[in-house]
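Yeah, one chain of the complex is gone here, protein chain that is, but the others are all in their spots.
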Amino acid sequence: MKKIVTIALLICIFTLNLTACSDSSNKEEENVLEKNWEAITEDAKGTTVNFYGWGGDQKTNSWLDNFVARRLKEEYDITFNRIPMNIDDILNKLLGEKQVEVKNGTIDIVWINGENFYTAKKNDLLFGSFTDKLPNFKKYIDGDSLEVKYDFGFKVEGYEAPYGKAQFVMIYDKAKLNMVPRNHGELLEMAKNNPGKFTYPAPPDFTGSAFVRNIIYDIVGHEKFLNMEADKEKIEREIAPAIEFLKELKPYLWKEGKTYPSTNAQLDNMYSDNEVLMTMSYNPNYVSAKIQTGEFPKTSNALIFDKGTIGNTHFLTIPYNAPNLDSALVAINFILSVEAQSSKYDPENWGDLPVLDNRKLNEEEKKIFENVELGKGTIAQDILLDHRVPEMPANIIPIIEEIWQENIPVEGE
Amino acid sequence: MLKKFKPYVMLAPVMFIILGIFTMGLALGFFQSLGYFPAVGLKEFTLRYYKEVLTDIGFLDSLKFTLYTSFVSSTLALIIGVLLAYSIFQSKSRKGVLYTIYKLPVIVPHSIAALLVFNVLTQSGILARVLFYLGIISEQTQFPSLIFDQNGIGIIISYLWKGIPFIAMTVYTVLSNINDKLTDAALNLGANRRQVFWKILLPLLMPSILSSYIIIFAFSFGAFEIPYLLGPTSPKLLPVKAYIEYINPDLSHRPYSMVINMVLASYSLILVWFYSKTFKLFSKFDEIS
Partner (left out) sequence: MKKNNYIFKITMYLLIFLLISPLVILVIWSFVRIWPWPNLLPRDYGLRGFKHVLDPSTKSLRVLFLSVGLSSLVTLCTLLISIPAAKALGVYEFRGKGFFKMLILAPIIVPPVAVAMGIHIAFIKLGLANTFLGVVFVHLVPCIPYAVRILTNVFEIIGESMEMQARVLGASPLQTFIKITLPLMAPGLLSAGSLVFIVSLSQYFLTFLIGGGRIITLPMLMFPYIQSGDRMMASTYSIIFIVTALIMLLIMERIVRNYYKEQNYFYI
């Protein structure tokens, strides 16, 4: 018996030791936004900043753990702590804390966008408008551009700072497909020529849902959606031609469209395994990263529709109860620097599109971005930007997903 | 009498955790299912969400599908698991690797199990490759679709892979606890092995078989990981439906998730109660002593 108690105590001490050092509390009642930038960087020194976000991509994780963490330590003496957590868990955590009015939380920075940002902002889970405080935001970001002002159609109002840009692309293997579909009609033709070799992830998967929206845009155009209200009947009417198209496409899909992969990850694996001819991604440089890790064949290539594909911006925000505002601001400001954005743009590191405004860069800085070597299979940044259409308002996306669910996978047709 | 309270005192610490932590959480979930979620501005108690969910056309299909996959997977796991435990027990190789190695799937989390089944059973999985290599199939599409299929085969196989060793482990523990002298005596008195198994071992095993059956049934009835990763797009299993509503960024959807969870929990409770009654009847009927 004594032995057991001793063991228990030992384990206790041992594990407490491991957790103790992650405890960093610096309480400050003064308003951070009233301090000048020097004071903020000074106060951030020697503290820890906790970055919460999706952790499913090894390259992204490594970039944050290595590059960002190392540079923040060197430059600002800030310890950068990445915590892999899905956005729905983060929101639920904040929501729980909000209900009991927890003033001092654990999260300093959250990686977020779209509907989740909307939910967080609507429920007062965010700190507030802070981007004006960031020197790099003022210097490099075009604060008036639609992509910075709006996130999936919702007003950003400085509550989040842009982190990177994404754009929907489809991926095919040059060695296996000679006809590259440039619009929905050619996609149907391709599917007819290769029955059972094309599919898309079932919405509400993020990428699958984006594919459906892209088809809608390609068929009925994107303009009318930008200010559309969340009225199901109206949306149903507007997207009817696209739903008809998806029904027409269905019999030529993998498993005759009776079932769909539930995540984009599974579609990627099916593509790697040669079970389907195409996969898709919301990251235009994803293909080169996957070629590099060996998951995709070397002859893989990204493609976009002639009428363009949906692009969005992903952001960084600060929760209402962030324990360490100073270093959150310093870290976000650093991520908006030329150094961080160009390092992030390099497909070796991550391959995420930069958010800095090209017109605001000087010649030297422009060079840095031009010198980044893009990987295999990717589309050049200027072509992407020319074929970029904005996302729909976040609140009509779930409605489209619902309509898809009611019309497409059901049996007996 | 102090003795009368003894069992309750002994149960107290466990009940403290279950009632203290768990029931508190459940209460809030229940309120949310009734539409009371003040944090997002829902402040009225209503049965609207129950009505909406229960009258939904897809709901019945999902319920049937959920019942089917959990019933088939746990029953098969039970039979095969007992068989495995008894085989190991009979072959007397209690020492060595075999004794431990069959338990490996028990320590693998369900989501990894889903990954494994995916690796083996897709049309490009290892099984299809072996069949292709052997010339049994000449094309990927000839391999039957076992994943995302409407018969739930991928789901059932994953649960079997996790369930069989679990049943075998608990049954084997009891088997090895049963005094050898008991079976030897029966054998000496002229009983054959089959009789020993049915008349002596099985009744003794019954409580643990029932327990583990209930555990795996209840688990497969309520867990979303495996069906989420391997299930068909339609009909969706109820736990998957609840999960998708739960992660919906629009928080006003939360009551739907909670309604499905409450329905799941009550069904599960009824079934578990029903099982324990039948098993009890069965084991009483078979009791020798």
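Residue numbering begins at 1 within each chain, and the chains themselves are lettered A and B in the order written.
Please note the rule applied: a contact is a pair of C-beta atoms (placed from the backbone, for glycine too) under 8 Å apart; a residue touches a chain by one contact, two chains touch by 3 or more.
None of the values given here were measured: they were computed from a predicted structure.
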For subunit B, residues in touch with the removed chain: 4, 6-11, 13-15, 17-19, 21-29, 32, 80, 83-84, 86-88, 90-91, 98, 100-112, 114-117, 119-120, 124, 126, 128-130, 132-133, 140, 161, 164-165, 169-170, 173-174, 176-178, 193, 204, 207-208, 211-212, 214-215, 218-219, 221-224, 229, 239, 242-243, 246, 257-258, 261-262, 264-265, 268-269, 272-273, 276
Absent chain, residues of subunit A that touch it: 1, 4, 7-8, 11-12, 14-16, 18-19, 22-23, 50, 52, 54-58, 61-62, 65-66, 69-70, 83-86, 89, 92-93, 95-97, 99-100, 102, 105-107, 263-266, 268-269, 272-275, 293-295, 297
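By definition in this document, only the chains that are shown with their structure count from here on.
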Of subunit B, residues touching subunit A in the complex: 38-40, 118, 122-125, 140-141, 145, 148-150, 228-229, 231-234, 244, 246-251
Subunit A residues touching subunit B - in the complex, by the definition given at the top: 88, 91, 95, 98-99, 114-116, 118-119, 123, 196, 202, 204, 255, 258-263, 266, 269-270, 273-275, 394-395, 398, 405, 409-411
